[in-house]
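Only a single protein chain was left out; the remaining protein chains are all shown in position.
Which chain is which? They are A and B, in the order written, and residues in each are numbered from 1.
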Amino acid sequence: MDVGIVSYGGYIPRWRIKPQDIAKTWGVDGDAISRGLNIVSKSVPSPDEDVITISVEATRNLLKKVQIDPKDIGAIYVGSESHPYAVKPTATVVAEAIEASPDLTAADYEFACKAGTAAIQTCMGLVASDMVKYGIAVGSDTSQGAPGDPLEYSASAGGAAFLLGKEKVVAKINETLSYTTDTPDFWRREGQTYPKHGGRFTGEPAYFKHVLTCAKNLFQRTGTGPEDYQYAVFHQPNGKFPVSAGKKLGFSIDQIKTGLLVPRIGNTYSGAVLLGLAAILDIADPDERVFVVGYGSGAGSDAFDITVRDEIENTRTDKCPTIEEMVESNNFVDYATYAKFRGKILM
Amino acid sequence: MRDVAIIGVGDTKFGELWDRSFRDIGIEAGLEALEDAGITGQQIDALFIGNMSAGKFIEQEHVAALVADYSGLSPRHIPAYRIEAAGACGAAALACAHMSVSSGTYNIVVVGGAEKMTDVGDTEAAEILSATADQEWESVFGATFASLYAMMARRHMHEYGTTREQMAAVAVKNHKNGSLNPSAQYQREINKDLVLGAPPVAEPLGLFDCAPLSDGGAAVVLCPLDVAKKFTDTPIKIAGYGQASDTLALHDRRDITTMDATVLAAKRALHNAKLATKDVDLAEVHDNFTITEIIAIEDLGFFEKGKGGPASEEGRTALNAEISINTSGGLKARGQPVGATGLAQVVEVFRQLQGDCGDRQVDGAEIGLTHSLGGTGASSVVHIFRRAD
Partner (left out) sequence: MGIPRFWRETPSRYNLIGTKCGNCGTIHFPPRVVCPSCHRKSIGKMERIHLSNEGTVVSYSIVHDAPHSFKMQKPYAIAMIELEGCCRLTAPIIDCDPSDVKIGMKVEATFRKLGEQEKDDVIHYGYKFRPARSER
């Protein structure tokens, strides 16, 4: 299978809030929470941003790095758990906004935090089978935790888009596989504003079981081990889980740190592992190898073995900011502003 | 083409007229005008109504027929027209009525203007006013009506060094004039510090840089000049008029510190009247915002481009100074019931030329000018009036 990443782009809203500011509102120890989650700030979208605008921005950044005719894009899939519409696709707006429509297929995906990696796999299949020349997979979210819920300290906003194809590949996807079970660790029922979760049940039987099993299966399938990769990135619901999973698999902190964005921007859900991968591709050298494992509650993991090619240099442009430039932001809001921006105030 | 004169005028007090409906105010001004002209409804050939947005403000369209009906004219079945040109609709209604008499189509016509703006909330009223700008390409993107004028102000400041103090001088002067006008919404003086310290609306414009939301009506009666003396000793001749349009959106203008439509309308009106700007004794200009008066007095030729600010601050536009601008108090202090605004200007000029303005009388007023704007200057109407006794 000679399919790979042809281009990629990310987008992170500029606003940030500190866990301490959230904790103060709810009368808990913010420093302890910040330490416990390994999160110093999380991104907050403006009132005029949503999954559609974030997906468009990420996709447009992707197109700034590559010369292709948008009409050659045959598929667009947007993965998110916070699509602005329950019914009416995000993907059609993205298609129109990059002038890829109308001769293409498009749909929205939902699989908690791994809808974006699922979209990549779908595009890989379409490209490999020559059903489309290029496919775009987006993972993007403006996730919400219920006020005062532990999730409120991490649920944030951001997204990344990947262009998959056989031509002009800048990072080849050597292998991908998934691991899926029915594990109800986190959910949001139809019509509900905020999700619920199983507390500590989200850890061992959910995140760790799926991420670690999927990772080991990929090692086995590819005959590789942690020493074969310069970078590893895992789904990052907080700053602790991915580090712990990485260590258990034998990765060093040096291999993990580039893709670990959650301490500064929080958990961007469907965008999280993809933004981490994008941050790695921003700096990786040709021939370096990247190990990627996403996770979505409910539950499943998608893993990827990726090798960076010489063509990666072609994506380096100052037409759009790097992921690191977007991660860095000093535009902090207080809890009241955050609550206003996120529609948490009854009006 | 016949010369046309105004033989009577009427107006309501402008302001928040909570107990009065659109029907009430439209009719009050008209009846007063009839009485002033000494005619009865039986003599009216046609009715012209200036109204901007009754459909949005009171959810009532077809207001020309409504006014005719409630004026008691339904048994006579006279033709009744509504003219819409945003803020210039009253003046545009006068222009159309003038043409109808001048052409010989009608002899005696009443031109009325009315708006009832306070039946909706402030935010909704502001959104209705914004619809006079380009709704699809300005308002949809968050440009409010005030913000578009604020952009003109900012650019005028940038190019000519105009200051907020100079703009404030316009508001102070117009409130002073308004304090002398019993029809004015605000009959009290204000000082510069109040204007400069007011809450911002659309920077650099603050609350006191903006004309208020108002209810009110105004009306005038026209007839051929050659029979005007039958009705009044001092008919006021419509000596000239000019109307011009421009791009709907401000961003499509050649220059946002000047209004080409005003320059052209004034040129046409003066040419028509065979007069020059220097002949004008007083002018009622469209001051929906303070910057608008500064731009208007430049575009009308009273002051050089860029000198309108200093002229205002130096008092050269005050009552009986170099040129008396907005002796009624202008839109700022007299009030701005949109449909009535352009005709209220005519009412003021009529009374000034007849010498009826008491404490705010311009000495020896012979020739007056009115200038009315629609939107951000996409419509501009200039009329010139002259005593014909």
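Please note the rule applied: contacts are C-beta pairs under 8 Å (C-beta built on N, C-alpha and C of every residue); 3 or more make two chains touch, one makes a residue touch a chain.
Here the structure is a predicted model, which means the values were calculated and not measured.
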item: Sole contact to the chain not displayed, among B:84, B:138, B:313 or B:348; value: B:138
item: Per the touch definition above, residue among A:49, A:81, A:152 or A:311 touching the missing chain; value: A:49
item: Chain not shown: contacting residue from A:31, A:96, A:167 or A:313; value: A:96
item: Residue among B:6, B:201 or B:369 that touches the chain left out of view; value: B:201
item: Selected residue (touches chain absent from view) among B:3, B:127, B:165 or B:189; value: B:127
item: Subunit B, residues in touch with the chain not shown (by the definition above); value: 123, 126-127, 130, 134, 136-144, 146-148, 150-152, 154-155, 158, 199-205, 249-252, 256
item: For subunit A, the residues touching the chain missing from this view; value: 14, 46-50, 52-53, 56-57, 60, 84-85, 88, 93, 96-97, 99, 318, 321, 340-341
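Heads up, the rule we're going with is that only the chains that are shown with their structure count from here on.
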item: Cα-centroid distance, subunit A relative to subunit B, in whole angstrom; value: 59
